[in-house]
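Comments concern the structure below.
Of the protein chains in this complex, one is absent; all others appear in place.
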Amino acid sequence: MVHITEIRVRYAETDRMQRVYHGSFVTYLEVARVECLRAAGWPYKELENSGILLPVKSIELDFVLPVEYDELIRIETRVLERPTARIRFSYRIFKETGELAVTASTDLVFVDGATGRPRRAPLGLIEALGL
Amino acid sequence: MVHITEIRVRYAETDRMQRVYHGSFVTYLEVARVECLRAAGWPYKELENSGILLPVKSIELDFVLPVEYDELIRIETRVLERPTARIRFSYRIFKETGELAVTASTDLVFVDGATGRPRRAPLGLIEALGL
Amino acid sequence: MVHITEIRVRYAETDRMQRVYHGSFVTYLEVARVECLRAAGWPYKELENSGILLPVKSIELDFVLPVEYDELIRIETRVLERPTARIRFSYRIFKETGELAVTASTDLVFVDGATGRPRRAPLGLIEALGL
Partner (left out) sequence: MVHITEIRVRYAETDRMQRVYHGSFVTYLEVARVECLRAAGWPYKELENSGILLPVKSIELDFVLPVEYDELIRIETRVLERPTARIRFSYRIFKETGELAVTASTDLVFVDGATGRPRRAPLGLIEALGL
């Protein structure tokens, strides 16, 4: 299963090299992941309000081609493995031309907000992701 | 009384126009204000931990000269009026060359974190600012 | 004439006070202004590529109500006065509930990219804005 999100690059997200600042992509991944969860019926805000936090444990980013101001980028987001206490999202970001710009992955951990301790992914979420 | 803070411009804070993004200055003001309070013996973190929040109520920024990547800017911060339930900070940001780059002011409100309602500035803080 | 833009609040744009960081609104204004220009047939990127820069000269922001993570905010953008070498945008930002959250205005200056000097607003743009 793949989820698609489109994001318009903001001026604030560019840098002196006249392209998107590499750190801005971390925020694009956040948006892609949150929209992927929303599409699966699990808005991240509700997850948090129900007492489950999902902090990021690790990130990997590979930059293939630069992205410019005002491009409408397309992000493909995938969850390929059944979540345990961790969930891994894989991403491919495409330029407006369709060329691959960035590949990335993020590992997040399900944490009980009350105790601060790791916990299993909610079953309903695992099912909603078809895993 | 004037407080001086120096900040080195980061690459992340520049934009496609090859200068500091105008929005980055809002963060510089935050740093200047926090260091001004720290110098007066009132670290903002401790204020918050003691149950007093200080959200920003209004901002004004005037841009005189652009600032570039890696400049070591100098910020003069002043509190000219005795704080009530509000406190106004006035700022002048100078380029590394000494030229004036930005003038600004921010109004913040003292809020009781427990009730969410406005409250008077702590007397000790007013005295520490010499007002 | 009023232009409407909707923006979904990102996690990256919140702060420790569990609401949108006040500086993030400056970027929301940028997005609103750029979309307003695009709707008028003058994408900012093309303006820049044609050699006209539009740096921000001043900003005013008044914070009325806090905005939270994941809210779908609505921004009304207006250009009320005929642009000269300056153009003033006025904004009202509304929470997802419909309540007014922020009022703001920004002054920008038309600059000739080649000479770095101020210039008149393009006539076509003035007409496109109906002014």
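Annotations for the structure displayed:
As written, the chains take the letters A, B and C, and residue 1 is the first residue of each chain.
As a convention for this text, a residue touches a chain if its C-beta (ideal position, glycine included) is under 8 Å from a C-beta of that chain, and two chains touch if they have at least 3 such contacts.
Predicted model, so just to flag it, every value in this text is computed and none were measured.
Here is the thing to keep in mind: the chain we left out touches A, B, C in the whole complex. In the complete complex, the residue from A:38, A:57 or A:92 that touches the missing chain is A:57.
Interface with the hidden chain, as seen from chain C, comprises residues 11-12, 14-16, 18-19, 21, 23, 69.
The chain not shown here touches chain B at positions 8, 10-12, 26-27, 30-31, 34, 43-45, 69-70.
Considering the complete assembly, chain A touches the hidden chain via residues 16-17, 22-23, 26-27, 30, 48, 53, 55-63, 66.
Just so it is clear, only the chains that are shown with their structure count from here on.
The copies chain B and chain C differ by a rotation of 180 degrees on their C-alpha atoms, rounded to the nearest 5.
For the touching copies chain A and chain B, the fraction of interface residue numbers used by both exceeds half; the interface is of the same-residue type. Between chain A and chain C, the centres computed from C-alpha atoms are 27 Å apart. Distance between chain centres (mean CA atoms), chain B to chain C: 23 Å.
Between the Cα centres of chain A and chain B there is a gap of 33 Å. Shown for chain B are the residues in touch with two or more other chains, namely 16, 23.
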